[in-house]
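Complex shown without one protein chain; remaining protein chains in place.
Up next, chain A:
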Amino acid sequence: MTMAKKSTAFEYAPAPESRSIVDIKPSYGLFIDGEFVDGRGKSFKTISPSTEEVLAEIAEGDAADVDLAVKAARRAYTRVWSKMSGAERGKYLFRIARIIQERAREFAVLESIDNGKPIKETRDVDVPTVAAHFFYYAGWADKLGYAGYGEDPQPLGVAGQVIPWNFPLLMLAWKIAPALACGNTVVLKPAETTPLTALLFAEVCQQADLPPGVVNILTGAGETGRAIVSHPDVNKVAFTGSTDVGRAIAKAVAGSDKRVTLELGGKAANIVYDDAPVDQAVEGIVNGIFFNQGHVCCAGSRLLVQESIAEEVLAKLKRRMKTLRVGDPLDKNTDIGAINSAEQLAKIRELSEIGEAEGAERWAPKCDLPSTGFWFPPTIFTGVSQAHRIAREEIFGPVLSVLTFRTPKEAVEKANNTPFGLSAGIWTEKGSLILWTASQLRAGVVWSNTFNRFDPASPFGGYKESGYGREGGRHGLEAYLR
């Protein structure tokens, strides 16, 4: 499971986090109007991507279920939630934040099992950021008149929200917290492969005594999502996921009064200038592309390194990659967990093969991968040209394309040569160069001398085909107010 090491190095002993804290039921229904109800027959299995064991049978919401959920959300909106004072709404959100903190370990383990990501990430990043997000927006609920969207801004009504599998609970928080703070009610669909933490969140809503119908969780796949997005009584659609689905949603709502925010794909450039602190930059490159198995829309998947230091950076990067530990997501020493699904693994494999076929050079450290589950070693491609598909398409896996440049202008031109525009990275010790580069990059989030930082107070979202609207911060309120 671990990388080959020199015989002199100390071996890591396994350090597995216990699963006993989570109680996964054999089957789950839909959470509508404050209660779990049985589905109407159709269901699907959610599996652990690291072992392929079936975790639970999950109800698949159909159009009639969606209609019930939207009706429940509308009732809750009209009768309760839109009439409640902002201060009271905020107190519910504070309660939710606290319960998530209380049950943090349970959420972290469950997320790790269902998603395949390492426990150290769910424990140290996902779950704390989720609690912080609810805490942050809780405080906005009674201060909306100060947010800059009018003196007495109003909620939109029912929000239909569809979220991806890469940060299941965190994306739920990004969607639900601002929606509720602004006085909207929600119907949310978690991703097909990662429904469990959303269903556990439904329990949190019950523990918090959240009025029934304010939050409805409908599990399902694409059809369920389509039914939510196209439901005529949904006032607002919020989606995080692929650019193709985002396009389809933008088309589906055309001509309606529905408001939309879309947070879509990316192909971020991570620019390393010749005066960069190389060791820190290497850590940033690793964090940029291998964090969360590279299942990150803002992943730094294109390394642009200045030609004069390319050799040194690559040598150090390879050396660092040899120390990455791939394996059991519940092991506290694991750096890279399982690929989320067989389908995603096939896509990563296909694009990597295309990378080789198009002439780029592939390298990965020697790596013993578990025999069951879905795994892909951390991989880099050198000799990549801008025309290569691995430099243009989102791979959404632990695969880095390395390109070089000679001048800052060339770096910016290459960085911007993509239909996406979600994020970017800059590494240099020169402040004026950071600010100039940041001003030239057509991307919504620019990390300089750092990468993949997230905070509830910090607006996140893309330019161009990475979507529109912002989540996080004061800016994140705009999507849920009129």
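We take it that a contact is a pair of C-beta atoms (placed from the backbone, for glycine too) under 8 Å apart; a residue touches a chain by one contact, two chains touch by 3 or more; residues count from 1.
In this section, contacts and distances are computed from a predicted model.
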| item | value |
| --- | --- |
| Listed names "YwgA family protein", "Transport permease protein", "Molybdenum ABC transporter ATP-binding protein" or "Aldehyde dehydrogenase family protein", matching UniProt entry of the absent chain | "Aldehyde dehydrogenase family protein" |
| Of A:153, A:383 or A:459, the one touching the omitted chain in the full complex | A:459 |
| Among A:201, A:447 or A:480, residue touching the chain not depicted | A:447 |
| Touch with the omitted chain, as defined above, among A:188, A:434 or A:477 | A:434 |
| Footprint left on chain A by the chain that the document does not show | 132, 148, 243, 246-248, 250-251, 254-255, 262, 264, 419, 421, 434, 438, 443-450, 453, 455, 457-461, 463-468, 470, 473-475 |
